[in-house]
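Excluded from the complex is one protein chain; the other protein chains are retained at their positions.
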Amino acid sequence: MLLAPPHKRPTGARRTLRSYIRINDPWVFVLPYLAGAAFLIVYPVGYGFWIGRDPLNYLQLFGDPTYWAAAVNTLLFLGVGVNATLLLALVLSGFFALRRWWVKALLPVFILPWAVPVVSAYLSIHWMLNSEIGMINTILRGIGVSSPPEWLNSYGWAIVAALVSYIWHWLPFWTLILLAARMAIPNDVYEAADVDGATGIRRLVHITFPLLRGTYLTSTLLAAIWTLSDYNTVHFITGGAPGDTTHVLATLGVDYAFDIGFIELGVSVGLTALPLIIILIVLLVRRLKADDGGLA
Amino acid sequence: MRPANNDQVSAFARREFLRRGGLVAAGLALGPALLTACGGPGRAGESLTVWWSKGYYEEEDAAAARIIGAWSRATGRAVNLQFYSTPAMGSKLTSAVEAGRPPDIAYHQNARASLFAHQGQLADVSDVVDTLALTPIARSASRFYDNQRQVTSTFATPLLTWTIPIFHWKSMLTEIGLDLREAPRNWDGYWEFWREAQRRADRAGAERPPTAVGWSLSSAMEDTPEHFQYVLRAAGTALLDENNAIDVSGPGVRDGLEYTLRWISDLYSEGYTPRDSISWQSGGNNQVFLNQQVFMTPNGTLSIPGSVKENDPAAWADIGTSGWPEAVGGGAPTALAKFGRIMLFEDAGRVSEAKDLLRHLMDPANVQQYLEDGRGRWYPTLTPLTEQPYWTDNPDPNVRAVHEIFGSEGLAPDWRELSLAYSRVEDLNIWAKSLTRILIDGQDVAKATDDALRQVELLGRQFGAQA
């Protein structure tokens, strides 16, 4: 039977079986999730599309250089920010998997950027980057750099500053995810490898990485999707300055919707990311299907 | 063995599966609908909802609560009063209006009234406002165009007003042998005075010599368009016609804009405002001023001296407040007035009660009480109040300086307060973007002027319906 729990039942006890099956149905286990989705996802998402229905708004956006600058910056965040974060997280997950007391002691410290409220942390970084009185340039001058960069005053450095701040905030989270994935690799896989004489780097390349590949790729795709809605980083680090050159779609859209009060235009900015998101979700679904075989 | 691999699916089980799945789906779809039906508006018996811009001082909020509480007791009408921070309240109002759940009354310090009026959200409050003894400028800044009803009328009530004075450190000038009282009042001479201050401080060889002016050029600061407009108007530019519609064809508009763009970009490129003023965020100029990195900065309200008054009386006494210099070609100094307004929302459905509370809020004694608990940071919009000793003879020299500015000939409402189209110009950071293109991309000022004018004209046409 399709709805049977993961074991076969003798066909004889049909009457009691029926009532028994109900409670053990897979349906029952996903019911709470489906309820939440029906109440709070289907309606708002549908309504979101409805708000962004006017084609004129898209025409206006596509004629605006600020929009295109934001689109390019968004791609920078996806291409550079996300990948740099995930690569670093992969390396660091190996570091934190080491069984040394001081490495373990460092871990709770390391998650601080994730735990500190982003508004304050990013505003603090904004002031650190001040070219005259910021801590970064004070340190640089202290070690003999005579004219350190004016971090936030030109597009190039400002977008770099925003990207680095993004990495700072998100690195702990993805490191923990990859660390958990590493921990999920059954020991017997390693033991078998030991028997085959694979140690050190070889073990890393031939066993750990292939097994982490699925999680790594899926995390990258999800990080990309979330980054599309990351408003805080750019809003508080650069605020779009200088001259609205460092916006991303999320800041531009949210500013239009909330700061200016043009909701439809703002939501339209968000919806222009849709082709990108759909590609990412399709890739993600493919990945998940590929994972279905699993390890076990 | 995995249950999903079970291939022996009987037709019966499949039907059963579909049936049950259908039931679950129907239930889930019906749920939100039912909940929505149960939670319908039905607001007649509920309390009146008031959203109020959070004050800078605790006493301000207490005063608002006291005044509204008195009305509530007198009328027996319950009021649900909530305080929200000014920038965040914009988001909240936007969401609430979109969701069809606006408050009955909102007091907000941002110029959102023109937008909400345009969208047909606001109740016409002419009958209340006509009876108030408003200053002519405050009255002129309370009329907006409603694009739904296609009328221009009074859609907001100015509770208070403020301007953007210039603050400076007296002692910093004294140290280099200068005094603002001796500075020229003409436009060029005045600014040359501040440049001279910076040069003298440079020669004195301080470890970190201060910069002349804290002038905002950043697209991330609301101060930027304010500072910009001061120069624009000093240069004699008139962007709005007598109906508050954008008109770029007027004489001198192009020249005035070009002058402004050149003047501000020169100030920056010649190093008379901090390098970071192009990337400041909210509070950027306040902070460099309080750090004494600049001699002076223009800033809205009296929040700068107010922030040090209690903790550092010496610093407070050292800060001078004054108006702007004469216009570029001579003539009265510009002084921009901005407004904090009370709006009544039509959709909340209880306009007449809300109007009753509005009358109470605009009672001169109540307004005075609210402003005094704001420690004179704001300025009244009611003529009788402006004549009271609290404003004319306040022991605080900063309050007296502001009183003088409000009595000056050049006082005019900020264009943002009058025109939705001009608000768009500021909201889309057209000024800051032009400055950035000149200063960072090296664009020619004349070209930047033409580009900006084109965009302004376009926005004017887009929102041109407001006659």
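Labels for the chains are A and B, by order of writing; each one numbers its residues from 1.
Just so we're on the same page, contacts are C-beta pairs under 8 Å (C-beta built on N, C-alpha and C of every residue); 3 or more make two chains touch, one makes a residue touch a chain.
Criterion: contacts and distances are computed from a predicted model.
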Assign the chain not included in the display its UniProt protein name, restricting the answer to "Glycine cleavage system H protein", "GDSL-like Lipase/Acylhydrolase", "Thiol-disulfide oxidoreductase ResA" or "Carbohydrate ABC transporter permease". "Carbohydrate ABC transporter permease"
Using the definition of touch stated at the top, determine which of A:V30, A:V72, A:L87 or A:V145 touches the missing chain. A:V30
Identify the residue among B:D127, B:D312 or B:D441 that touches the chain left out of the display. B:D312
Residue touching the undisplayed chain, where the options are A:V82, A:A241 or A:A257: A:A257
State which residues belonging to chain B touch the missing partner chain. 1-5, 32, 35-36, 38-39, 54, 56-58, 82-88, 91-92, 94-96, 98-101, 208, 222-223, 282-283, 285-287, 290-291, 299-301, 303-304, 306-308, 311-312, 315
Mind pulling the chain A residues that touch the left-out chain? 2-3, 5-7, 20, 23-24, 26-27, 29-30, 32-33, 36-37, 39-41, 43-45, 47-49, 51, 92, 95-100, 102-104, 106-121, 123-125, 127-128, 130, 132-135, 138-139, 142, 168, 172-173, 176-177, 179-181, 183-190, 199-201, 203, 214-215, 218, 222, 225-226, 228-231, 249-250, 253-254, 257, 263, 266-267, 269-271, 273-274, 277-278, 281, 284-285, 288-289, 291-292, 294-296
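Note that in this section only the chains that are shown with their structure count from here on.
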How many angstrom between the C-alpha centroids of chain B and chain A? 35
Residues of chain A touching chain B in their complex? 1-7, 25, 27, 31, 34-35, 38-39, 43, 51, 66, 123, 126, 130-133, 150, 152-155, 158, 236, 238-245, 257-261, 263
So in the complex, the part of chain B that touches chain A is made up of which residues? 1-3, 6, 8-10, 13-14, 16-17, 20-21, 24, 28-29, 31-32, 35, 87, 90-91, 93-94, 98, 112, 115-116, 208, 217-221, 274-276, 278-281, 288, 291, 293, 424, 427-429, 432-433, 435-437, 440
